[in-house]
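Omission of a single protein chain aside, the complex is shown with its protein chains in their original locations.
In order of appearance the chains are A, B, C, D, E, F and G, and numbering begins at 1 in each one.
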């Protein structure tokens, strides 16, 4: 993949990296270059706004932002960039990510954030790829092939269950 | 705008149209052609899958899907198209859309849906525009201008509040 | 029991089998033949619809479907089969299965899913037996006997508590 | 339809009838005879248990029970009948039916209740028909036709949305 | 204490005993005789109703009932006894006892259950003592003394915190 | 009934009276004398504590306290009286009484509050009667008769539903 | 009161003014000068940050910020001002303000927001006065008197309830 990052993956703290790295992995699987950084809405608001404002000019086409609790990073970035921003709710110690989810998804009219499931940074990366693929036939074809591979993997898992159930029926549970 | 729709707006029933038309309005403000239709996951699953499968080939670049309750339409479309799918949780009579939100956003790894706020179809339309703008400098510039207009409108609203507060201080509440 | 499965137990992934196998165990206790397989709504939608469409013709009389998160499998199967479909909400890492429950139970009018408790695949199996027993006097009689056995087991547990409480009163807690 | 009721529709109070009558309507559409009555778990527990115990002997094959708040009727009936019991959570003044839903669906292992969506008695009736149809090819065929009619109705709704969207595009919103 | 139990402590399964024994301990601290047993609403409904109906005649003055999930035991007992019934929501594997709480507390008009906190069987026992003490000056005096002992214990705990804070200030955290 | 109140019904504001008067009505139906007053934990804490402390000495045997939002009145009264305290969660404009319910029911070990359903002051009154009846055979007999009247009323409601369903079957819905 | 505002009341839109003006009224009752303005985190982030950064320098001592949904305004202001920031969750059309509450209160360590009840801007104003009064003996004395007036008002309300209850007892309900 080219060195020029097309997806910017940011998070409020390095403690979010174990969750968020799956977004980068998904990009890498499609040879989509990405960058990753800590950009905290609450601890470095100027740099955060600057990141959002400069992203498009630097060649970034999609921003992925992960945050937990009163999660303001995705929405604040969406306020200052015309790029699509994908939000990943990160679950903290309490409330199972419900606070993170609502803080990210319930954006007011005018400033959308594309929200994915609690903790599901992999889907954020795959969504970024789909967005890039909307104008890139080759990448879109790879996404079609990826979806076929999901089907094949699910088929293989079916054999596991069929065998387990068959054995169970033979031997009793 | 060109007649060739680039955004496909679908919903489970015509009763969703009063909510979902705001997605079309947002597209129209940016001269992005869209189509709108009823595509029910539960009532016409074959046509639903066909819609998802054929969308990219027909020139659709982003799908917007609204649904309520056990809302399966956005996720099922995402399963059969490589396009980015935006989900709009529509609130039904009970539970205030929490069921719709969770049914749409909590997708398993591999099949992302870009979820927006409960009932906020306008943001779904704006997100579709941002996605198209990721590869379209002219459209991106228009999004930047739109964001500036939001700022101007907010400024104007500030005058309303400043006047009301000022009057209140003069006359007592 | 006959080899011809009367209950089809399906799930989105083999990782659901440890939860779902209790449905099969319940069937086996009543000598009701079942089959088990992975049928993913999101990863193999065609095969999923085909499974639903062909189930009745293959002799399946009840479908049991387990899924987690944005759980679309039970509802999508219910859309394409005239058979009763039982949904088992499987809890994922976050939200304790509330997302799975709402995604399965809140189906729109026209397409019912018979939903059981979060993670309670055993009850799904027992419900399948009750459904078959609605037209099978012998099987219904066995269900009556099973219910009597629950009563007997509860009686035995009462002795445990009575002894514990009695000992506690004698010796102090 | 025959006069012998095959589906017993019961509820805790006559105030539940406006919600629950949709279950009867669904049965009637399929010429499935039903009976309806007030059977209160909390106000007439003996009659409630007697109803449950005698239902199968009187020819009832499926029980539909609606209740709200701390909704105990479906579960208590399931405890004393081998028949499949369908529970309809009825929303009360507060909490939007979440209390009713959890009180009905979260049954312990051994005693399943087939739960449908909050307030969705129509689906309870349709589920009862599916259950009867599991052993009745003619009824199953009618369910298949009913599902086809849902598809046709959804198609017709699509025209409404297509027209509205088309008009909107022509005239501006 | 007399051998004649005045408080009946019942639960749906012996697995509830580790939670529920604290109710007995509280009674014992006040020399209030109690009995404990398994009485399952769903597995032995006749014995459950009989327990409720006969409790007052046997000299029981307060019933304490613990249950989890779709927790019907406290409410069903309240339906058949004129005695005050105290409900203890027992948390199960999922949903943290919210289902148990709502299933117990949201009783319809006419049939109250005195509900305590999730898992707080000790408070159920103490509430039973308060109820008995409403007509028993000696027991009420002991409750007053118990409340004074709570105050003393809280004072002692204050010293622990004062010391910890003081040490922390001296040495830095 | 005697003029000496045995049940004290208190609430945080006169705006709670429309909800709380049903507690008084229930007492009156059983000829149990009650008093009603505003006792605000947050606005007159001294008088609130004094009320709690003096209640038993004045002949009050049960306290019923209604409150909404961060509802502290029932728990604070329970802290200073040895009497049983019944809490009624009053729903405010937002959150449907869930805040009131949790603020009342989740009391720490040592200080129980007997909580009833959101807004169900009638049940609070009936619970107070049951508590008094625990040591009053005559009152207990009246509660038994009241429960029989609930059964009779439920029977009458059954006729309404049976007629409605029968008419519906004759004429079509 | 002096013209120099000491409390800055800001909100995301003029549609929040009907809710937020109660904060200003509370300040005015204590002769605490305030200003009110629209400062939108999402629509004018630069001005929002500037407002926060300059507030202390302009003589503002407390900031009150109201916002709804994914409510980022209070937290973002707290990130750029050393002043105490009070957050008012404003309920939107869905979810009853739970999203607003969690988005405001669940701030990460380092950046606190003083959150009050959903929609309770009056309490935000009173909290601002308490904060100013922490270093202002005269203002603190007025708060003490205000609290006494709350007590007197509660006493008066008690008479209303006592009369209503008394009349009810005399005449029957």
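Odds and ends about this structure:
In this text, contacts are C-beta pairs under 8 Å (C-beta built on N, C-alpha and C of every residue); 3 or more make two chains touch, one makes a residue touch a chain.
Just so it is clear, the structure is predicted and the values come from calculations on it, not from any experiment.
The chain omitted from view is touched by exactly one of G:27, G:49, G:86 or G:165, namely G:86. Across F:76, F:114 or F:127, the single residue that touches the chain missing here is F:76. From the set A:52, A:69, A:87 or A:158, the residue in touch with the chain omitted from the display is A:69, counting the whole complex.
Residue positions on chain E in contact with the hidden chain: 91, 96-98, 117-119, 147, 150-151, 153-155, 157-158, 160-162, 164-165, 168-169, 172-173, in rising order.
Mapped onto chain G, the interface with the missing chain covers residues 56, 61-62, 79-80, 82-84, 86, 101, 105-118, 120, 122-124, 126-127, 130-136, 140-141, 143-144, 147, 150.
The set of chain A residues touching the chain not shown comprises 9, 11-14, 17, 21, 24-25, 28, 33-40, 42-44, 47, 69-70, 93-96.
In the analysis below, only the chains that are shown with their structure count from here on.
Note: centroid distance chain C to chain F, computed from Cα atoms, is 40 Å.
Listed for chain C are residues 12, 42-43, 69-70, 79-80, 95-96, 98, 105-108, 110-111, 113, 117-118, 147, 150, each touching two or more other chains. If touching chains are joined by edges, the resulting network of the protein chains shown has some other shape, matching none of path, cycle, star or complete graph.
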